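Missing here: one protein chain of the complex. Every other protein chain is in place.
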Amino acid sequence: MIDHDILIIGAGLAGLRAALAAKENGVDVAVVSKVHPVRSHSNAAQGGINAALTDRGDDWRDHAYDTIKGSDFLGDQDAIEIMCKEAGTEVISMENMGAIFNRDEDGKLGTRNFGGQRQARTFFVADFTGQALLHVLYEQILKAGTRIYEEWFVLSLIVKSGKCCGAVMMDIKTGKIEVVRAKAVILATGGLGRVFEPSTNALICTGDGMSLAYRAGASLMDMEMVQYHPTTIKGSGVLLSEAARGEGAYLLNSENDRFMLKYAPEFKELASRDVVSRCEQTEIDEGRGIDGCVLLDLRHLGEKFISERLSQIRELAMDFANVDMVKEPVPVMPGMHYQMGGVKADINGETGLPGLYAAGEVACVSVHGGNRLGANSLLDTLVFGKRSGMHASDMVKAIQHTNIGDSEAKNDIENINKLLSNDIGESFGQVRMDMGKGMKTHLGVYRDQSSMEKALTLVENIKNRTGEVYVSDKTKTFNTNLLFSIELGFMAECAEAIAFSAIERKESRGAHTRTDMPNRDDANWLKHILFTKKDATHEISYKDVVITDWTPVERKY
Amino acid sequence: MEVKLKIRRYDPESTDMVAHYQEFALQMDDAATVLDGLIQIREQVDGTLSLRCSCRAAICGSCAMKINGEAGLACNTKIIDVMPINGSPITIEPAGNMPVIKDLIVDFQSFWTKIKAVEPWLQPESKQPVAEYIAPEEDMIHLAGVVSCILCGACVSDCTVMEVDENFLGPAALAKAYRFTRDPRDASDDKRLSVLNEYGGVWDCTRCMKCVEVCPKGVDPMSRIMMLRERVMENGHNNTNGARHANAFFDSVKHSGWLDELKLPIKSFGIFNIKAMLGLIPLGIRAQLAGKRPPIFHKSIPGAKNVRKIFEKVENK
Partner (left out) sequence: MKYAFYPGCVSRGACPELYTATIEVCSILGIELDEKSLEGASCTGAGVLQEKNQRLGDTLNARTFAMAEASGLPLMTICSTCQGVMAQANERLLSDSDYLESINEDLLEEGLQYKGTIEPKHLLWVIAEDLGIEFLKSKIVRKLPGWKLAPFYGCYIVRPSKALGLDVNPDRKQALEQVIEAVGAEVVDFPGKTLCCGFPLLTINPKNSINMVANHTLDAKDRGADAMVTPCPLCHLNLDGYQPKASSVSNREIDLPIIHLPQLIGLALGIEPQKMRLNKHIVSTKKLLSELAVSP
């Protein structure tokens, strides 16, 4: 059995930031990740990170309001205040650690415009900000000498006497299973994009942490709030950053019109993402699309500008859409991208299950409410990663380990043996594809009662199939076949939470748009939906949105 | 279209533990990538096929492997671009210069060790600024070219030096070292350059440009290593064979317009390096007998003074 004060699951931005904070606070930290830290999906974030710096004449309260409005008023305003207040410190801190942010003519940090914000406050590194920041944190972790369990897979969380006190994990290289005791566990496992098909997300984004937390007894919140990003490439689902629009790109329909001018006269292409995706979907559904897409036009920006600021997405468009954006507009469509919901966590990352924390995309604080603004996710990971690391490290100094033993791994070992002994049948790939396509169809940009009922049926069907998939690889070394089958179980549970939460919300808000209930209903639904395990099933409960200074109003862009 | 993939398989738990090639025939879209093919195999044909992959969009660096003998990312290599014209299959093998764990998965241990060896974190002056460091825009734009390295290992896979010498730090680690020497906020140039001057560092690159050719992000590691050589010499490290060689070459062309091949090896090794001088004798004798000894009296090219003028002009810039 292995002991650590804090076990952080996930080595993306949130996980590494938490690790740094905890280590600086003098406790024994270990990070476990099913891939090498630099392979984490944080590296796919492209556009930038928001912060209101006072020396630019910006005010965190403006940033807070833009975020609250962007969330369609489902965001908890106390948490949003904290995120926006601490943003400047985090950005400067990353720069001091070595991040190569873009500069203005005076050599100070430069900004670009981004969706849903009235002022340019997005700091960026060309169009690969996520990768640049992730590598900086990885470098700092190397410097600090933090222990990383690289390519280890977490199978379950250990809960004893109502407290989370460790995890059961497998060394992917050898198949060896270990019980790890920890005084605190921080989930930083990212999102669940693979529940949908297509998605901008990497293959590793399988909702592991959300499912692990759910099975351990923590609540999932706002799971119906799934963001469709307006500019993804058809087929592959690969992301083309909002930075393109931030730097001035247009969205055109088949009639060569900048259709956003009519839907969002003030913010135009930079309205919040749910609004833009809906507008695109409307244009496509009403026959003004081209092959299921609209066009992202950057030609007027010129080759030099694109090479300096947007070179990565130019490569992506050439590789995956066969289009050089310097010469032609790129066909794009709304694609599943981000989960605003997640494991319910407070401003310090505490989930309500003692000993269990969550930060980053896996968590729902909620700072993004019904819709996340672009460039707020990188901010979320750093602010709440740090806060979770600090709070957890303070907390563990005062407590002891729980008395548990290697027998904690028994259930997981049995489950694995069961999977390995399944009859020849469906592969995990088939089940996931059915789930992904079905979830996209029934829980797309637009939903209604009938589509959501179909989603529930789909989820039931998927759940029955996940336990029976055939695992052809029976070896212990790097058995990816087995791991995918385990991930399938995580995804099915997430899909279930999404489907049940969606049908529960009887209004449209943020990314959850019901054609049969198109209006927002603040009187009845200004609250979060919680999905919690109860015996063999689940229960739905609610939590009021925290309002501080900003009264919810109708959202107009 | 029909696609044939010939994949090198290795199961460390098999009784014979021998690698072998396995062919698969697939039906794929014209726009499909090599990764699409591999995923199709593991999801529909053979679930035991093991490889690392994640983002599918050339940013995570997981899927570096040899395709038709040359390293690249499977996710941004289009099948139509690598399908041999004569109908033979596309050969897929694990990345080179690293031990194979299983199928297309290699052990990156030495790769990460070497990255760590160049101390890849910012080492600024001890006094931190109040806000951000002030830094010129063009420096950050220049660094973006090197920072775009996704640590995929393609360069290391195909590095021709690493095939004969495990000690070489390698293109990825050296490019990373360059990134810090070139960052205006980093204050540890002297220490860094001193380490890079040692065996295994900048002078061990054989300038074959394999890393430049295979890098999926245009990082151009070899150019960075060459720029480090320039920095190392400027920093006063001129007593390695490599520095002596570069200086002797420079002096020769400056003086006569072309190479004095007789003097070059002598100056590179150092004339007082008795062992090396003795080692040159057998070669010298063979060359003499074959009439391949360069002229003892080295004549300048016509108009060599014009070349000298250019040296002076550019050196003064």
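For reference, chains read A and B in written order, and residue numbers begin at 1 within each chain.
The rule is simple: a residue touches a chain if its C-beta (ideal position, glycine included) is under 8 Å from a C-beta of that chain, and two chains touch if they have at least 3 such contacts.
Bear in mind the structure is a predicted one, so any value in this text is a computation, not a measurement.
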Visible contact partners (per top-of-document touch definition) of the missing chain: B
Among B:161, B:196 or B:219, the residue in touch with the chain that has been omitted: B:161
Residue among B:133, B:178 or B:203 that touches the chain left out of view: B:203
Contact footprint on subunit B, counting only the chain that is left out: 69, 160-161, 163-165, 199, 203-204, 206-210, 212-213, 226-227, 229-230, 233, 240-242, 244-247, 249-250, 252-253, 257-259, 261-262, 264-265, 268-269, 279, 282-283, 286-287, 290-295, 301-303, 306-307, 309-311, 313-315, 317
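What we mean here is this: only the chains that are shown with their structure count from here on.
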For subunit A paired with subunit B, centre-to-centre distance based on mean C-alpha positions, whole Å: 35
Parts of subunit B lying in touch with subunit A, wherever the complex brings them together: 11-13, 31, 39, 42-44, 46-48, 50-62, 76, 78, 101-102, 105, 108, 112, 115-116, 119-122, 124, 128-129, 131-137, 140-141, 143-144, 147-148, 150-151, 183, 185-186
Of subunit A, residues touching subunit B in the complex: 35-36, 38-41, 43-44, 53, 55, 92, 95-98, 100-110, 125-126, 128, 131-132, 135, 139-140, 142-143, 173, 202-204, 235-236, 238-239, 308, 312, 315-316, 319-320, 322, 427-430, 470-473, 475-481
